[in-house]
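Note that one protein chain of the assembly has been removed; the remaining protein chains are unaltered in position.
In order of appearance the chains are A and B, and numbering begins at 1 in each one.
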Amino acid sequence: MNTWTYIARRTLYVIPVILGVCFLIFVLFNVFSPDPAMIMLGKHATAKQMAELRAELGLDKPFFIQYLDIVKASFTFDFGRSWSTKQEIFQMIKQGAIPSLTVTLPGFLLSTLISIAISLLVAFYRGKMIDKAVVFFCVAGMSISSLAYILFGQWFFAYKLGWFEISGYEEGFPYFIPYIILPVIIWVILSIGPDVRFFRTIILDEVYQDYVRTARSKGLGENHIMFKHVLKNAMVSIITYVIIQLPFLILGALLLESFFSIPGLGAMTLNAINSSDFPVIRAMTVLSAVAYIIFSILTDVLYTVVDPRVRLH
Amino acid sequence: MAEKLLEVRDLVVKFKTDRGLVTAVNNVSFDVFRGKTLGIVGESGSGKSVTALSIMRLIPNPPGQIAGGTISFKGKNLLDIPLDNMRSIRGNKIAMIFQEPMTSLNPVFTVGNQIEEVFKLHQSELSKADRKNKAIEMLKLVGIPSPEKRINEYPHQLSGGMRQRVMIAMSLACQPDILIADEPTTALDVTIQAQILELMKKLQDELGMGIIMITHDLGVVAETCDDVAVMYCGNIVETADVKTLFGHPQHPYTKGLIESIPSFDSTTGIKKERLPTIEGMVPSLFDLPKGCNFQDRCKSASDKCRGGNGEPILAEIASGHQVSCFHPMNY
Partner (left out) sequence: MSTVVKSKSLWKHAFEQLVSDRMALMSLLIVIIYSLVAVLSATGLLAGNWADEMGPSYAAPSGEFLFGLDIFGRSVLAKTIKGTEVAMSVGLVTALISAVIGIVLGAVAGYFGGKVDEFVVWFYTTFTSIPSIMLLIAITFIMGKGLVAVYLALGLTSWVSLCRLIRGEVIRHKDREYVHAATAIGGNDFRKLFKHILPNVLHIVIINFSLTFQTAIKSEVILSYLGLGVQGRPSWGTMIDDAKLELARGVWWQLAAATLAMFVVVLAFNILGDALRDSLDPKLKGK
């Protein structure tokens, strides 16, 4: 099978998965959820008011139609309007995407690069003191609640020391920069622990392979072996791990955005949760699921390109 | 007498483990001559591979450590020279091939790239085009059909035998003085095994290198080697030229090994119905018995072998024939 047939087949598999995702979302939000009309109007609403609101929200339609609406939205991205702001959700998402990406993208790039560098270093010194210390710090760092990092960081560095803006955001380059520095730093600190651990394991898996011994027996130096032979093999897994995180960048940083008042998608989602704004939550769920599915296909395809061993079947 | 390339004397290699220090190679000595093949035979855990890796100074440290002895290559002790100098010897003057051609080649680089890398490292004066041509030449030398095409292929696109040929091409690229082959045919089919051994023999005739053949298979030894050292629990228990060893094995272990080769009986020459095996198991390096290491599996073991007198010492019993046994089998 050639690459194109593989891509075609892989893409075709998206259909059942999207239908499944939509079904799950439908079941969770439309079938089992508490009656949104009740949530919005409170306990004392009359039956007539409730019925009107249900009609307005499209909740009186048969389940099957409601399900189809979700499926349709996952292709057209027409998610309707927010219950609380009455804005068109697609426009809200468009507005929120940029502020979100100004935090998540730099954070992601920095943490990935730093983590790969640290992992190569500790893999080089595997078993030595520095390796053990780094691994321990990663594990210890991961054992602290991410909320504690954000709370402490904001209070100490922004409030107490006044090094950074406590919260807020300004649109446009370069005005947003002062506002994103601290969130980005916290993002990096939060990501380094799990990233280094993962990359280190991947790299160490390679370091013990037979081909490394062969490379040594050829007379190659350790640096050359590490950066050419080992890294290229490890890259296969590293790329997979990195790419599959990309859809979550679009989703924004839920906690960071809300703490630092960054008007991104994460904060938008959080507001929606607090106000039981189902269409927005549903839209974000559909959007991130679709993004995830697209990127997982991308990963699989890239995998066949990067790794000559992958035989398509 | 052929030029002596390598002289290993009293080599000791120890490994640090959770259960303490173990001696994987204990006072091992042997010589390698130009154009000759030395076989090192033993079961897994006998220390034969560790010995081979020590010559390349490829013992992973930690946990391993060369604790004593000398390895003289053309009169220079390899254990004394700086690591950088050692690197310029590896793959250049002394090369090595391994048991698993499947995993010993880097899966994400082309065959050509991996051979050319050796030239890049040890013959930096060659141009890129030269390197490629020489890589094709090497592939041709080891009998790979249409090497111009194969050079751009990845290891997984080749069969096991082809891969081992590539390993051989890579190891012989710089025409080394010594080739260390660590179980080069164990992972291959029997018919391919014979082809690879024949190829090595042919290349040795052409290039004149000395070969150290590490194997557990006395059949391979009989086919390819000039001299043999039999290892057991980190010690050489018997060493002789191949004819003497097969004709007059002195150590009960050697005798047992020879008797367990299919269709070969040293005494009667008749194909046997059922192969005798050496009973018992190799003792753990963590608790070697007092006295002779082979005592528990040996039919002629006496009280002398069981403690008191220490380990038997490797001693010459005929010219070029050494054995470490309290009760050698006698001629």
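Everything that follows uses one rule, which is that a contact is a pair of C-beta atoms (placed from the backbone, for glycine too) under 8 Å apart; a residue touches a chain by one contact, two chains touch by 3 or more.
In this text, all values refer to a predicted model and were calculated from it rather than measured experimentally.
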Next item on the list: May I ask you to name the displayed chains that the omitted chain touches in the full complex?
Entry: A
Notebook entry, point to check: Among the options A:Leu101, A:Ile114 or A:Leu204, which residue touches the chain absent from this view?
Noted result: A:Leu204
Next item on the list: Kindly state which of the options A:Phe75, A:Trp155 or A:Tyr175 is in contact with the chain not pictured.
Entry: A:Trp155
Checklist line | Residues from chain A at the interface with the omitted partner, ascending | finding: 16-17, 20-21, 23-25, 28-29, 32-34, 126, 139-140, 142-148, 151-152, 155, 159, 201, 204-205, 208, 248, 251, 254-255, 259, 270, 273-274, 276, 281, 284-285, 288-289, 292-293, 296
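Note that in this section only the chains that are shown with their structure count from here on.
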Checklist line | Length of the line joining the C-alpha centres of chain A and chain B, rounded to whole Å | finding: 52
Margin query: Looking at the complex, which residues from chain A come into contact with chain B?
Written below: 127, 209-211, 213-221, 229, 232-233, 236, 307-309, 311
Notebook entry, point to check: For chain B, which residues count as touching chain A in their complex?
Noted result: 56, 58, 62, 87-92, 95-96, 98, 100, 103-109, 117-118, 121-122, 154, 156, 167, 170-171
